[in-house]
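Every protein chain of the complex appears in place save one, which is left out.
Going by the order they are written in, the chains are A and B; count residues from 1 in each one.
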Amino acid sequence: MLKRKFFILTLIVLLLTSLVVGCSSGEVENLNSGGETNTGSNQTASKNEGSVKEEIVDIEVWKTTNGKKGIEKGSPLYDFYVDKLGVGVIHPYVDWNGGTGYLNQLNLKIAAGEMPDLFLPWGGIETDLAKNGAIADLTDLLPEYAPNLWKRVPQKVWDVVKANDPTGKGRIYYVPGFRDYGVQGGLIRKDWLDLLGLEMPTTQEEYVEVLKAFKTKDPNQNGLQDEIPTGGREDARWMDHLFAMYGIAMNEGFPDWDIYDGELTYSAVTPNMRDALQFISKLYAENLLDQETLLNNKKAWDGKINSGLVGNYFHFTWSVGNRLADIEKAFGVKGDISVLPLPKVPGYEGFYSYKPTLDPKWVVKNNQDEKKLMATLKLLNNYADESRWPDLYFGVEGMHHVVKDGKRVRLPDDYSTMQNDNVLIPYDDIGTLEYKSELLMDAASEDTMWFMEQNVRDLRDIQQHVKAIAGDGMPGSVYEDYPDIRSASLYVEYATKIIIGQYPIEKFDEFVERWNKSGGEEVTQKARNWYQNLGK
Amino acid sequence: MSMSWNEKLFQVVIITILCLLSFVAIVPVLSVIATSFSSRLPVDMNQVTIWPIGFTFASWEYMIYRPDLWKSFGITLVTTIVGTFLSLLITAMMAYPLAKKEFMLGKVLMIAAVITLVLKAPLVPYFLTLRGYGLYNNVLVLIFPHILMAFNLIIMRTFFKQFPAELEEAAVVEGCGYFRLLFKIVLPLSKAVLATLGLFYGVLIWNQFQHPVMFLQNPDLFPLQLKIRQFIVDDSVMPDMNAGVLPNYNEYTLRATTILFAIVPVVAVYPYIQKYFVKGALLGSVKG
Partner (left out) sequence: MGKLAFNMRKYWPLYVMAFPGTMFFILFKYIPIGGSVIAFQDYSVFKGITGSPWVGFKHFIYLLEYPDFYRVLRNTLIFGFLKVTIMFMVPLILALMINEIRHSLLKKGIQTSLYIPHFLSWVIIAGIAFEMTSLSGLVNTIRDWFGLEPMLFMQMESYFRPMYVLTGLWKDAGWGTIIYLAAISSIDPEIYESAVVDGASRFKQMIHITFPMLLSTAAILFLLDIGNFMELGFEHVYNLLTPMTYSVGDIFDTYVFRTGIQQARYSFATAVGMFQAVVGLTLVIVFNRLSRKVSGGGLW
């Protein structure tokens, strides 16, 4: 009896506590959800020493959170951005989950009538929003209020954006990313080549010989024939180099669009792809391609590379450093991972693909609140000002970087303490090769210089072998109504089976037929129309 | 009475099979534990299987020294206790009438409950509705949506239906009303089912993730799982090249550690629950 009374009492106390917590946090919510409430006249004006006390306006910004903490009003990163960019940036933590989580969260917010002021569009959402007048028409706003950004992005890129206008009026509805340099390519253990007395292969034949040597001659010198000459990951991705030899346009392992036979075509249905798949399946059959390629998830494949088993792989040029560091720790060997120039395949022009026009980076809410709209444009303008980029890169002192010997050094990512400085990364969004290289070199210390140098060297070297593909800038709306084509699932199904030998190469023709019938024809037509309208 | 040979054989066979199965079942957990206590390099090279390599507490230190993590832990703890209690209460109060023939709405409500099991509301309307109730950014969203799980409701109702009628009849004769019947007679003797459903609700609330992600924006309100997920980034993120010494943990070791965070409380609590699975918990009162 008594026990039960006590229990009920405890329960009531707990219930009340949680209610109190809930209510008080409700207040906090009003301050933090940015959006509709305060317009910040009560700012931490102490930061402003200028003669004119500018009013700081808060806007809500959404981008990849990357696991780091959100930016609340009054937090260190918030103050930092106020100081450096003159705008109060509020960015809640948003679950990313490969983009699906983000897209859902965004949709929910929009459904509730609380679209963020400035955000990263995902999944083609900008098309729908533009058609509904939900996002701002930037064509005139940018040149006037964000001239830095306007000038920074080349005119030809703006033309592409105009051509992608879903309303067909040639207006600009999003801020594109822009990267005029390639970043991914085939990479090879040059130290293995040197060890075995081999030259860098220039033809496909030589390449296959090199792979065979990797397999049989034990270049990692551990007495075991455990080397993996080359390989990739599930869905036949991250082995782009094997496709690139045949001139197949690819974007992170997914086929893309380029000019074949004079017309814009999906690379997966070209004769190039047929030959490439035949080649790759041969490699698989001869054990020169990792037998587990199609089962490798990121962890597994990275694990193999990082433990010095792989001779040749395809990935970002600027991250060879990390791998080399691991390999050194494990084997005491200071490896050399160099760029693999594309081995020549008779009858084909090979290239590593890249798309200068990155996905849309920002869309601006069609804000009824004039102040917020202006603040957003001001943010975009300052974000494009190159003189502010070093500050943005290094972030808040003590949180993102420390000062060593008078030089700023970035700290390793710590997601539980760092706030999301990934929001504003203009040096990545719209930066140049030179800038990126400098950043990489700056970050090196004496011990790490030997591999950081390779990052920069490889990044520079790959430029000779990359080509911007024609499908650059194509909007996702060409896939509307054909989600399966967009996700390339039919391709993946056939390609993987052909590679591991479950399907003979003849099945490829069946794939092309099915692809065309299930929407491929329609999508191709739309794509070609888009391409023509680009005025090329 | 000692066991016959047959009985002994029977016992041995059963125990052997179960031990084998237990071992197989536990292998993934060993793998998780091993990863959690391994150094970054072996994990980077994907070498860790069921034994830690380069034993280190680095991941655990990382976790333990985060004050906001403990705050989340507190929130999770409170909401689990409150939520479980509330859920059991409301479920019992709902299941009891449904078990009574004289309750006219019984059939209708049962069908309604089964329908909710099968038909799920789409994401956006669900969000907007609960938001309309004021549950956005409100810690109560961790409790209210889980108050009644149709599955648990049906289990409890089945149990009540099988409750020996004599026990209740005896009380009715003495002038007991329904409320007293439920709280003074039936529930005290339903320890097994209460313990089981309490476990189910408790685990549900403890591990919940969907609702916090959708409804909580204020990081001060994040329950444990969400807080942890915040900084265990998923695979697809591009690594940034930050020089300097990499710490002795990486996302995989941290992830492994967080999984243990989720498991350990349940394993700790379960023995207490097991006490209620004692045979004949029901009896005693008929005789008495």
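Here is the rule we use: a residue touches a chain if its C-beta (ideal position, glycine included) is under 8 Å from a C-beta of that chain, and two chains touch if they have at least 3 such contacts.
Bear in mind the structure is a predicted one, so any value in this text is a computation, not a measurement.
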item	value
Chain not shown: contacting residue from B:V78, B:V193, B:L221 or B:L254	B:V193
Contact with the hidden chain (one of B:G74, B:P125 or B:P188)	B:P125
Candidate in contact with the missing chain, chosen from A:N297, A:S445, A:Q464 or A:Q532	A:N297
Omitted-chain contact residue, chosen from A:E55, A:D79, A:D128 or A:D461	A:D128
Hidden partner chain, residues of chain B it touches	4, 6-7, 10-11, 14-15, 17-19, 21-29, 31-32, 49, 90-91, 93-94, 96-98, 100, 102-107, 109-126, 128-130, 133, 144-145, 147-148, 151, 153-155, 158-159, 161-162, 177-179, 182, 192-193, 195-196, 199, 203, 207, 259, 262-263, 266-267, 270-271, 274, 276-283
Residues of chain A (touch criterion as defined above) contacting the omitted chain	99-100, 103-104, 107-108, 110-111, 123-125, 128-129, 132, 134, 234-235, 291-292, 294-295, 297, 300, 483-484, 486-487, 489, 492-493, 495-497, 500, 502, 514, 518
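The definition used in the following text is that only the chains that are shown with their structure count from here on.
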item	value
Chain A-chain B separation of Cα centroids, rounded to whole Å	37
Sites on chain A touched by chain B in the complex	11, 14-15, 17-19, 21-22, 25-26, 28-29, 32-33, 64-70, 72, 92-93, 95-98, 101, 104-105, 107-108, 111-112, 297-300, 302-304, 306-307, 316, 318-319, 321-322, 325-326, 329-330, 409-416, 440, 443-445, 448, 452, 455
Chain B - residues contacting chain A, complex	41, 44-47, 62, 66, 68-69, 75, 78-79, 81-82, 85, 123-124, 127-128, 131, 136-140, 143, 213-214, 217-221, 229-247, 252
